[in-house]
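The structure appears below as structure tokens.
Rest of the complex left out; these chains stay put.
Chains here go by letter, A and B, matching the order in which they are written, and residues are numbered from 1 within each.
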Amino acid sequence: MSQAGNFFEDFRVGQELRHAPPRTLTEADATLYAALYGPRFPLHCARTFARKLGLRDSPIDDWLVFHVVFGKSVPDVSLNAVANLGYAGGVFGVPVFPGDTVSARSTVIGLKENSNRKTGVVWVRTVGTNQDGSMVADYTRWVMVRKRDEKSPAPSPQTPDLPAAVPAAQLTVPEKLNLGGYDTGISGEARLWDDFAVGEKIDHADGTTIEEAEHMMATRLYHNTARVHFNQHAEKSGRFGRRIVYGGHIISIARALSFNGLANAFRIAALNAGAHVAPTFAGDTIYAWSEILEKIALPGRADAGALRVRTIAVKDRACSDFPARAGDGYDPAVVLDLDYTILMPRRH
Amino acid sequence: MSQAGNFFEDFRVGQELRHAPPRTLTEADATLYAALYGPRFPLHCARTFARKLGLRDSPIDDWLVFHVVFGKSVPDVSLNAVANLGYAGGVFGVPVFPGDTVSARSTVIGLKENSNRKTGVVWVRTVGTNQDGSMVADYTRWVMVRKRDEKSPAPSPQTPDLPAAVPAAQLTVPEKLNLGGYDTGISGEARLWDDFAVGEKIDHADGTTIEEAEHMMATRLYHNTARVHFNQHAEKSGRFGRRIVYGGHIISIARALSFNGLANAFRIAALNAGAHVAPTFAGDTIYAWSEILEKIALPGRADAGALRVRTIAVKDRACSDFPARAGDGYDPAVVLDLDYTILMPRRH
């Protein structure tokens, strides 16, 4: 018997899901991630620099950690999902270093059947931990899941209270990280936390075209088994006639593109909210731009501050005019609207 | 002068072929293999789990080891091959750990010219060893090889005796591996050796579409230099008009798919027989199903047993009706018919 994944009826509020198997992340994951997206943030690509700042090695890219934690949850949470609807309250904890082993578990925190009776929304809080049990990522997502049987009775609806953004007190700078020695010559970008203004918009300028081999290799690396990403034979008679790119792939492309303008954003501290506005496919070219939403001083830290950033990724059009919402919805090119918080060194 | 590979006339029974060069396998090979196929067997993806079971690290996936040993033999054995006809008597020896260096050598054990005088069958026994000389894989394959010259005299035909399956006494559980601590929560699958019945059929459910970049990267990783996999310019006027996917690529896809149903099959112990029934190409979507052929108790081990399994891989059709042989041949969708033996923990 093979596993068919959970349907909407299989979830109940309070249910604990232990995701299998754990996954050891190595410098090879970091390298393959670099080849797939092209990020150049110096903490991740120069071990010498990571050590100069007090870390024992280059940490694994935060979004790679997130994708692995997310991927672990797919077989139990979203194998029969129709859509990944949103994120909230995501924080990144201790850095993951090459050799660390990441496990993940989820708790069902909300359920609501849709009026069509064919699907329902499931809210889960997913926590990733390293081999010592320390939290590496902790976030809530909600997802629309198919019912096994339309006639199954609906559970009593229960919707969690979710924060609009992660508060400053919950943002953490990795322990031992000392930004006193941060050298902007290493990143090639002079602008630090002090130099950004709320409302500033940054066109990340470059575009990158997605290939089937790339998004599938990435998605397998994350142990994400959602069928829509891999099976052209089935998808050719699916909603779009082709494989759908994992939404997180776009997050990572946008993060890599954002190096051009946000090169000193050395860490993702929080995922406040996010919407995969439209699907992407192989052949699409992704561009991105960002807006600074908020400048957050970190209690007790003079060397680093946080920026709440909104990054919009679009396909097949440049971003010099900052496409975003349009009318009741979005500019048709927008594929991702992500609200997250980054850390950046401060002038000293 | 470049090397053109051996033709049928170049082989003689008893000939020893030392394959060049050796190849060090690292955790990067394991990661890239994971990105190419998506296996999730916990012994290979969680170092913490491997250590809990008594190993010093996560071993390299058995089929990755097999493909490297096979690949090493290609320049000497099958560069001028028309078809890879079969396997027999394959056993896997000591596990390969990241950092180990694998060498391979082959002995010609049979030769038979075909009646068309254009080709002949060559049987070779290939042995892979690690840097200490310990055997890591040892198998026989036979292959149809072109003659350099139709008029060359035929050698006296010599066909080796080959076992139908590897006997239980030749199956080995890796030394130091103690399955007492095996935790099915880690694999996500509750069923162990005790729970399978001879004759049981398992539809592995998922399908995965092959891309040119993926099969070529995999095949290069194995040092397999067979021209049909890489050269579209030459293959466009070849038998199929396009590059042919290395048969072992399908074995690895099928193994990864088989996690859904056989997640506790922690090791490949033997390759009993196998046929690449039809060629596959980029764009094909591979599905797989398995049948339990035999349950084998292992002498002196209460913690693990062996299952002889037949896995059938097909293309561009689901496997819920278990397609296999049909009439004198195979269902036209079948591309691989593999008879192998896996190890699985027993209840205790």
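Odds and ends about this structure:
Assume contacts are C-beta pairs under 8 Å (C-beta built on N, C-alpha and C of every residue); 3 or more make two chains touch, one makes a residue touch a chain.
This is a predicted model, so every value here is computed, not measured.
With respect to copy number, the whole complex recorded in this structure file holds 3 identical protein chains, 2 of which are shown.
Here is the rule we use: only the chains that are shown with their structure count from here on.
Superposition of chain A on chain B using C-alpha atoms only gives a rotation of 120 degrees, nearest 5. Chain centres here are Cα averages; for chain A and chain B they lie 36 Å apart. Touching chain A in their complex are the following residues of chain B: 26-28, 30-32, 34-38, 40-42, 45-49, 58, 185-189, 191, 202-209, 211-214, 260-261, 263, 283, 285, 287, 316-318.
Considering their complex, residues 1-4, 18-24, 26-29, 31-32, 75-76, 99, 101, 131, 211-214, 216-218, 220-221, 223, 225, 227, 230-234, 243 of chain A touch chain B.
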